[in-house]
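Each remark here refers to the structure printed beneath this line.
Every protein chain but one is kept in place in this view of the complex.
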Amino acid sequence: MISSTYVAGKGLIYHFDARSKLLLTLVLCIEVFLPVSPTGIYLLSLISFLIALYATGMKQALSPLKTILPLIIMMVLFTPFTYTDAPAAITAGNVQLATTEALYHLNLLIARFIAITYMATLFVWTTTMSDIMLTFQWYGLPYSGALVITLAFRFIPFIADSFKMISDAHSLRRVSSDTKGRRRSRIFDILPTISSALVFALKSIPNLAATLEHRGYSTGHRRTRYRTLRTKGPLFTHFLICVIIATSFYLLFSL
Amino acid sequence: MINISELSFTYPVYSRGASQKKKEVLSSFSLSAEDGERVLIYAPPDSGKTTLMKILCKAIPSYTGGTINGRIEVDRTDLFDVSGGALTGIITYVSQNPQEQLLMNTCCDEIAFPLESLCIDPDEMDKRIESALSHWGLSELSEVHPQELSGGERKRLLLAVTEAIGAPNWLFDEVFDDLDINYKQQLLNVMKAHKGTIIVSASRFLPEFAGMFTRIVSIADGGCRNLSEKEVMNLTSNQMKVLQYQRKMDNESSSVLSLRSAIVTHPRKSVSSAVPFTLSVPSFSITRGEIIALVGPNGSGKSTLSRVLCGLDPLCEGSLTVDGRPMGQSILKQNVGYMFQNPDYSIFLPTVYDELTYSLKNDTSVVKSERDAAAQMCADVFDLVLDDNPSLMSYGHRKRLQGAIYYLLQRSFIIIDELDAGITYQTAYKIISLFQEKGCGVIVISHDAPFADSVAQRTYEISGGEVRLRANR
Partner (left out) sequence: MNESRPAMKIALVSVLTAVTVVFTLLVRVPTPIKGYISLCDVVIVFSAYLFGPWTALLSGGLGTGIADIIGGYAQWAPLSFVIHALQGLLIALIAHRKTEEDGTADTASLGAMIIGGIIGMIVMAGGYYVAGGILYGFQAALVEIPLNLMQSGVGVVLGIAVAKSVSKAYPPVRNLYW
């Protein structure tokens, strides 16, 4: 199972300091919910898409669109029912399909959704796991919190691999594949596999705890750092860029 | 310097009743090893070697519970006075199962973690990490996730961590298992050059061990017993016996599983190369009641072939038949059992009895009294106690339980993966002969060639991506 979210690629975005990148992503995600023009939001989405396209290629850059497409279809289907009191904009015969207000809101909802999807995705694609952890720590996450996330990423592929083996082992243990006997509901067929997988995972907890201690982990104990956030140029410049982009977006597109 | 005196240890008992007896794993165990000593603890599996080592690095009883008595000093530090974290720079333990000791998402972070705890300066840290990685042949893999490494590479990573920490006392638990010949030799050289104390545990005496250790001891009834190298050699040669066949072949029921001009591919792409792994099998067959061995180095495709034989993975090319009839994956699963190397994959119920009767319960033609009788019989043959809790039993017991489960499933053929690792030869022989006496065709997978030779009538060997029948011994 793929457990890394980082996508290697090219472009300035990889050199943009992770701390200011996170701040910019969050601020822009909030700004799209303020009264700003849909055009501005679409522009934001387009820029994010183009950066993703340049950084990672067409196939990768289009992938978020696929994951949100069903949702956009649902918005198209349901938003018209919410706003019915305005003049009709689209009609089929005598039936009013959508009002002008509905179209306006639909447009806004879709724009916002695409924008936050691309901005959030772009952040996790272009920032390495260790940089994300260091960024969170810079913003105040305690070391133990970052450690939990790192350990989780260590165990995700391990448990995924084990889960595969466990379900294989159980498929070989079955007496006969649903030919004889009562056929029970399928949802309970998965119980033995789930139980084995959970017991298997729980058994690794004491070993993990012991190893953490053996390798010198304890709370409040001082540690040196192997990895640090390295930024090209002064950090101040990065934050300045972040502030400039965020304010100019608001000033240009606020209604 | 490690000083153990009068150490006793008992694991906690979890069941409400007194069905599980309290058993002392170690009792009045004393051993002291000065700096520069290399001690080998040579004892059969499940005799308490790992428990002892984990006590020395404070994993036990801190994280398992249990009753401990006695006194342990490591470099004049009383072990019971300090926390495990204080021992990082003093003693390093390398587990026999590397998965339980890997913490980070890349190899270099793995080495960095204990160095950070020891507050090593970042520049010094860089140097140590780089030299440890290159010494153990891992430089190329420094940014790779430990889950993507092979068993041997994981062992080497733990040895690289050990070297980078540079603690004076080392504990190596069955550490030679997955290493190939060059790295075995390298490890022996590193051990010879080490100035502190080394304790190594092993259940097999490898030829390379000759003259290596300053002292050899065994764990007998929880206590420490000194052995000479000669005694060890005698013990080793006595363990291997050639399996006597009691073939009760009734001709009508004997069927043949065969695989012809087949190509087997690994469904997942291997990590090191983008090309999927393939194995070609010109001809492979096994008759019921026969024992054959499948041997080959780690990663040669033994498991890949087994997964196809028991219907877990599809056959890419060629034909897989039983008595000339082609077999689909779902029918194969009903005919061929596969005992995974790890017995824990299929264990999930509270008692041995539940595990044994679980599969029978789905079969409505078997009534409860028959089930109980079958379970009792099976427990007797495999030397198990019906009330025991499987997840708390020793590895050898869990392996026997796994065997017992398949024994009751009445499969025509059984593939047994690396049975000899982690259990005594005696137990391994017993499990194999039980299946054989029942008329099963048994495929024994092993990388221990002498063991495979001693059980199998025929041996298939994997080398260079091809499976061949080896000439008779």
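Labels for the chains are A and B, by order of writing; each one numbers its residues from 1.
Just so it is clear, a residue touches a chain if its C-beta (ideal position, glycine included) is under 8 Å from a C-beta of that chain, and two chains touch if they have at least 3 such contacts.
Every value quoted in this text rests on a predicted model; they were computed, and no experiment measured them.
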Displayed chains contacted by the hidden chain, counting the whole assembly: A, B
Touch as defined at the start, partner being the missing chain; which of A:27, A:199, A:229 or A:243 qualifies? A:199
Taking the full complex into account, find the residue in B:298, B:362 or B:391 that is in contact with the omitted chain. B:391
Touching the absent chain in the whole complex: find that residue among A:27, A:53, A:124 or A:246. A:124
Looking at the whole complex, which of A:27, A:149 or A:241 touches the chain that is not displayed? A:149
At which residues does chain A meet the chain that is not included here? 1-3, 5, 33, 63-64, 67, 70-71, 73-75, 77-79, 81-82, 105, 109, 112-113, 116-117, 120-121, 123-124, 144, 147-149, 151-156, 158-160, 163, 187-188, 190-191, 194-195, 197-199, 201-206, 208-210, 212-213, 217-219
In terms of residues, what is the contact footprint of the unshown chain on chain B? 14-16, 62-65, 347-350, 389-392
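Here, only the chains that are shown with their structure count from here on.
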Taking the mean of the C-alpha atoms as each chain's centre, how many Å separate chain A from chain B? 39
Touching residues (chain side chain B, partner chain A) in the complex: 54, 57-60, 62-64, 83-85, 87-89, 92-93, 99-105, 108-109, 112-122, 125-126, 129, 145-148, 307, 310, 312, 330, 333-334, 337-338, 340, 342, 344-349, 358-360, 362-365, 391, 405, 409
Mind listing the chain A positions that touch chain B in their complex? 3-4, 129-130, 150-151, 153-154, 157-158, 161-162, 165-166, 168-177, 180-182, 192, 195-196, 199-200, 203-204, 206-218, 221-228
